[in-house]
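With one protein chain held back, the other chains of the complex are shown just where they sit.
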Amino acid sequence: MHPVVRWFHQLGSPPYFERFAARWAPIAYIAGLLVMAYGLYGALFVVPADYQQGDSFRILYIHVPSAWMSMAAFALMALYAAIALIWRIKLCEILAMACAPVGAAFTLITLATGSIWGKPMWGTWWDWDPRLTTELILLFLYLGVIGLYNAIDDRRNASRAAGLLAIVGVALLPVIHYSVTWWNSLHQGQTISLFGTSHMDPSMLPPLWAMVIGTHLWFVGSLLARARADNLRRETGKDWVARLAEPRA
Amino acid sequence: MIRSAAKALMIRDLRLIWRRRGDALQPALFALLVVVLFALALGGEARELAKVAAAVLWLAVLLAGLLALDTLFRGDADDGSLEQWLLAPVPLAWLVLVRTSMHWATTALPLLVATPFLAELLHLPHEQLPVLLASLALGTPLLSLLGAVVAALTVGMRRSGILIALLALPLYVPILVFGAGSVAAAGQGLDPVGALLLLGAGLVLALVLAPLAAAAAIRIALD
Partner (left out) sequence: MSYQNYVIAAYCVFAVVMLWDFIAPRLQIRQQLRAARLRATRAGRNTTNEFPLSRE
């Protein structure tokens, strides 16, 4: 059997995954932290203040990567859920459910930093703009998946139900965004779009890419850590978990 | 005896809620969703929303509380604890009052804490916020107490969700009128104290009478 295929199958074994995740999660965390540290340093101290927005522009370096991460995590969650539902792979169930809290955290960061950025910039903490509204609904979708997963006692049924919800959510998300955009366009009171895209000078980009990569690495670490916890929870009572939990003499 | 019974019930309720503490967030999330839906339906423009913000917030809190009403007695009815209440040496009305207070503390209090954030989403004028919070602080316990009577009436029934709403909402009308009305009056420059005092008086009456009515209803439902 091809080594990669064999490794893939081995990951499906709970004890093997436990060892894999215990080893790689810290590496991903640390790598993410280092890259983010570089990005944040650049964002705070290297990049010059924007001539229009001043220093508040620096919030972008957290806001944009978090926004991208919130959507990427949802798409990944739906993908894992689809694999889990079609091929009934237990590990994919676990990974799908592990995506939800991390994705929700990034969505929360996006909404909060966006609100904090919006207050000095455009004078309001909130606006029912299509992008903000869709991001808020995305948060609800995440919370729905988490809530449904926690509400059902049997872990496998719970992950299948919540996974189906995630798939429905990812299918509906573009529809929601389109509908809110269309609705917003009917209200021609605001002919000037409050949240237009700002054009970035190329010198301002490297910290942004660093933050994007850093958050992705962090996401991998968090995913593995949470998957590890869920794996242990599902397998509790088995011998290998008892042996793992033994206090080291 | 009365005090120890109350303490025991309070500790039990808190422990149960702590075990499912995620559920305690659900009314607040529902209220947030109601705010989102109203904002989208009304078009999202700040000036329009500010005019109706207080009313929408009152409705959001009221509806969230209505949905949470089902959990007031259902858990105990399902596992037989409610019948133990009937046999307890303390007055049933007292147990109902303690249970309703705990329920209010765990469902309505988070809503009250969330209200300033929700108000910001609807661009509520800042000077209306204190009156809104005062009206909610007086109104939500009233809603809980009246709701307890309705929940007690329907405790034995399966699938009583809509029925609870149909029975409770007419009873909620005066509370909504005085609650949202007090904020509207404040917004127009009139004194909201009159409406708030009426809410307060209603609350005092309900504190005494509602548990008695609910106790009678439980006895009927469990017979």
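Brief remarks on what is shown
Which chain is which? They are A and B, in the order written, and residues in each are numbered from 1.
The criterion applied here is as follows: a residue touches a chain if its C-beta (ideal position, glycine included) is under 8 Å from a C-beta of that chain, and two chains touch if they have at least 3 such contacts.
These figures come from a predicted structure and were not determined experimentally.
Contacts of the undrawn chain with the visible chains, over the full complex, involve A. Which of A:F74, A:W128 or A:W218 touches the hidden chain is settled by the complete complex: it is A:W218.
The missing chain, though absent from the display, is touched by one residue of A:Y80, A:W117 or A:Y149; that residue is A:W117.
Counting over the whole complex, chain A has residues 29, 40, 44, 54-56, 58-59, 62-63, 66, 101-102, 105, 108-109, 112-113, 116-117, 119-120, 218, 222, 225-226, 228-229, 232-233, 236-237, 241-242, 244-247 touching the chain that is not drawn.
Throughout what follows, only the chains that are shown with their structure count from here on.
Residues 22, 26, 29, 33, 36, 39-40, 43-46, 49, 120-121, 123 of chain B are the ones touching chain A in the complex.
Those residues of chain A lying in contact with chain B across their complex are 124-129, 133, 136-137, 140, 143, 146-147, 150, 180, 183-184, 186-187, 189-190.
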